[in-house]
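Scroll down for the structure; my scribbles are underneath it.
== chain A ==
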Amino acid sequence: MAKAKDSSAPILALNDVSKVFGGYRALHDVSLNVYPGQVLCLLGDNGAGKSTLIKVLSGFHQPTSGTLEWEGEEANFKSPKDANDRGIATVHQFGGTFPLMTIGRSFFVGVEPTKGWGPFKRFNKKYANETAVREMQALGITRVTDGDRLIGSLSGGERQASAIARAVHFGAKVLILDEPTAALGVKEATHVLRIIMQAKLKGIAVILVTHNVTHALTVGDHFAVLIRGEKADDFKKGERTREQITDLMAGGEAMAELEEELNTLTGTINRVN
Partner candidate 1 sequence: MAGQTKSRFDFGTLLRRPEFGALIGTIVVFVFFSVAGGEPFTDLGGWAAWLNVASELGIIALPVALIMIAGDLDLSVGSTIAAGGVTMAVVSGFFDVPTPIGVVAGLAFGALIGFINGIIIVRTNLPSFVVTLATQFAVFGLVLGLCKLITGTVAVNVKADEGVKAIFGTLLFGNFETAIVIWAVLALLVAWILIKTKYGNWIYAIGGDMVSAKATGIPVNKVRVWLFVGSGTASALVGVIQASLYDSAQVSGGASFVFNSIIAVVVGGVLLTGGYGSVVGVILGTMTFAIVSQGIFFTGWDSDWASLILGGLLLVAVLTNNTFRRLAFSSGKKKG
Partner candidate 2 sequence: MKKSLTVKFAAAFAVAALSLTGINATAANAAGGNKIYVLGGGDAFFAVVKNGFESAALSVKAGGDTPIWLGLQNYDNIGPDMVKLIQTAVAQGADAIALPIWDAAAEGPEIKKAVAKGIKVIAYNAGEPVMKKYGASAYIGTNEYTAGVKAGEYLASMGKKNAICVNDQPASANIKQRCDGLAKGEKNKGGKSTQLSLPATAFGNATAIANAVKGAITKDKTINAVFTISSADCDASVVGVKAAGSKAAIGSFDLSENILNRVKNGEQLVAVDQQGWLQGFLATSTAWQYAAYGILPATTTILTGPALITKANAATVIAGVKTGQR
């Protein structure tokens, strides 16, 4: 535990990890260090291998070659559950993955709180709803007050928040966020970015997968750029300019467009804060 809190040692590390599907090499000798209390941004265009990398980190895939280290020791994530049990939580693009379940129920899927005894042991709905709402409010989602609401009735940002709140509540040490802002409007996206900062401040190692350089630069401490399955660059905050990163990712395309979006966004953040 003490080790995990020490931000100088990586909680999770990849050493020369490759993943081959059939004849296709999705990942090629990728090495990464993930530190507690830091946000690692994984950048890359579509098809660069980001999803494969997440699936290796969250136990869906085992690496073809190379090793994983968890809290300083070599580890092998046998299944998503195995990774989950160690404290790795993954949140997908659309956040809460059970849109037709209530907030309270989906919050506790797989770890249902019960009350009562023996055959009368039953799902503790009151506790589940209260906890879920409390944890979401703690992340600044004050609009949600009823744990019986369906996840599907929440906004995209609220759904992300509910999933992050869940991970935080169950003591996730590593939080993998797969394109959390991709489907969101600008305002919602800034809200999610703020929640990411809150998670980071709690000492959680956050892996933020995105192809939005602006969002990455706003919250990231550490950056890795993937191109065609290889790590093309790896740098700390302030070591590269925005232009350098976008150039690397997309070869300078859509630069003007990005710049414009970027200006709008920084404007919004300033106003919100």
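Quick note on the criterion: contacts are C-beta pairs under 8 Å (C-beta built on N, C-alpha and C of every residue); 3 or more make two chains touch, one makes a residue touch a chain; residues count from 1.
How were these picked? Simply put, all candidates are chains of the complex that A comes from, given by their letters.
Not measured: the values here are computed from a predicted model.
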Given options 1 or 2, the chain of this complex that touches chain A: 1
Touch list for chain A against partner candidate 1, complex: 58, 60, 80-81, 84-85, 90, 92, 97-101, 105-106, 108-112, 114, 121-123, 142-143, 145-146, 148-150, 152-154
